[in-house]
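What follows is a set of notes on a single structure, which appears directly below.
The complex appears here minus one protein chain, its other protein chains still in place.
Right after this comes subunit A.
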Amino acid sequence: MADISANFLGIRSPNPYWLASAPPTDKKLNVLRAFEAGWGGVVWKTLGSQVKNVSSRYSSVDYNGSRVMGFNNIELISDRPLDINLKEIAECVRLFPDRAMIVSLMADNNRESWHELIRKVEDTGAHGLELNFGCPHGMTERGMGAAVGQDPEIAGSVVAWVMEAATIPVITKLTPNVHSVVPTGRAAVQAGTHALSLINTIQSVTGVDLDTFIPNPNVGGQSTFGGYCGPAVKPIALKMLTTISQDPVTSRVPVSGIGGVSTWKDAAEFMLLGATTVQVCTAAMRYGFRIIEDLCDGLNNWMDEKGFRTIDDFIGRSVPTLTSWDELDINYHIVAHINQEKCIHCGLCYISCEDGSHQAINLAYGNPYNTYTIKEEECVGCNLCKLVCPVDNCITMEEHRKGDEYLNWKEFQRRGLPLNDH
């Protein structure tokens, strides 16, 4: 059996799965049940000055009969009294000393507030701090949350204040509501943060109720921009994570990956792109803490299959394969092939190639089943047909290189090779 335990800046957890700072981590009752279920750690729901929530708070995006592809909330940071939170955090640390206890913070925008909050939190025995620079609603109006995360300069100075007081590891959680997460990440690293985590939620409007005409979630006839998360945001989170892993400054610190992690496969992907631990919110809210069993088990089995003993064996392994477009090999060419034995004649490949837009599939009319074949000369190797085919391995892409050597766009241009050659 592989070893799936994680060591994040000396904060150890029996597995790399932490519950992200959110309702599941906002009180002792929940956190103890999560630890009993097997979660490796928690990031306690953000502490700060007291707030008041509204209802309703959540809305979701469903797709093709699947519910909650994307999740949206307009919730604020913890609305429970600070001293109760602190007392409960201390109790949880004492009851489960082997699990990671990170506390998320969002102090008022001055040095003293941050120092005072950090002192109080460190008294609980927590293992680390996470700075919430991401909350997109309610707090920005007061110059906090995303207002900090969106301005590298402010972010850097807040991190600097924090580093003056903190004696335990500090993780800076980034907001995705920026054109690039790298500048704020760099500012935080340069100001001394020990680690980064990303992403917080993405600003969104999930939809409009077609009966009332009021967008979701409806708060007494009005709505507001919320924060988007869940499976729908994973590709965006992975992209942002990769830019952090590639950057020479931000790649110096470990990263906790967040955004749409629902299965062990998602976790493995985050880790391959540079995350040391992953945080989960929506999946746990949707299905409950019990998902941790398969999250651990699946990762373990996959690591065994691949021959990885510890998670360090593969963290960041896929980062070098993500390059810029003009580094890609232009001579690499693939052509679709339809396995007639497996084909169920649904015609989906045909119509998608036809309308979308290469006309590289031939239709021979039949009753009731048509026959579809690839016109190899026309096929540009885009993958579309394979992506829409409902049968596994029915459409395969076969390699038909255009030339033996590796040739990228920069070299192509330098040599003045003719366009539309292939």
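In this text, a contact is a pair of C-beta atoms (placed from the backbone, for glycine too) under 8 Å apart; a residue touches a chain by one contact, two chains touch by 3 or more; residues count from 1.
Convention: contacts and distances are computed from a predicted model.
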item: Protein that the absent chain corresponds to, by UniProt name, given "NAD(P)-dependent oxidoreductase", "Cytochrome-c peroxidase", "Oxidase" or "CBS-domain-containing membrane protein"; value: "NAD(P)-dependent oxidoreductase"
item: Residue touching the undisplayed chain, where the options are A:Leu9, A:Val319 or A:Ile351; value: A:Ile351
item: Given A:Gln222, A:Ser324 or A:Asn367, the one touching the chain that is not displayed; value: A:Asn367
item: Residues of subunit A (touch criterion as defined above) contacting the omitted chain; value: 64-65, 344-348, 350-351, 363, 367-370, 390-391
